[in-house]
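Report on the structure given below.
For this view, one protein chain was removed and the others were kept in their places.
Then we have subunit A:
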Amino acid sequence: MPSHTFKLNGEQITVEAEDDVRLLWVLRDLLGVTGPKYGCGLGVCQACTSHINGKAFNPCSVPVSKIGADDEVTTIEGLPATVGKDLHPMQEAWLDLDVAQCGYCQPGQIMTAVAKVRRAAESGREITDADLDEIRNICRCGTYTRIREAIKAGAEKM
């Protein structure tokens, strides 16, 4: 079976899997990294959203063979380490505003939020309502308002 090497949450790892197995299943079923959730496997619901080299992406839509040895994959589990703290400021904001209901979508929401704020910052501007309207992550509990408030609050501390 082919083996695949990449950086996962700060550690260089090697895993054996068929080339076309999507990264989500490599993370969840083979490596036991369960923060990224399965909500559709179609790149739609965004529940599995993680980062690759700092950009948000859906591991359900990427064959593991497309991940290179130099690629750095960060899941919700590895997010705090990117700022060298116990919690990322976006996670803190999520706690402050008690955003979660069932919590199933929230790892993906937080990973999307961090990427959205980074992109806005790189363009030299603050996050706007228009940015928030672009977010595709489903929250079936409907806690959208608190997500919007938390992203704005988290952005101020990022």
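The definition used in the following text is that contacts are C-beta pairs under 8 Å (C-beta built on N, C-alpha and C of every residue); 3 or more make two chains touch, one makes a residue touch a chain; residues count from 1.
As a working rule, contacts and distances are computed from a predicted model.
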Original post:
When you check the chain that is not on display against UniProt, which of "Xanthine dehydrogenase family protein molybdopterin-binding subunit", "GDSL family lipase", "Proteasome subunit beta" or "Branched-chain amino acid ABC transporter permease" does it turn out to be?
Top reply: "Xanthine dehydrogenase family protein molybdopterin-binding subunit"
Original post:
Of the residues in subunit A, which ones touch the absent chain?
Top reply: 17-18, 20-26, 28-30, 32, 34-45, 47, 52, 55-63, 66, 75-77, 80, 87, 91, 94-95, 98-107, 110, 115-116, 119, 129, 132-148
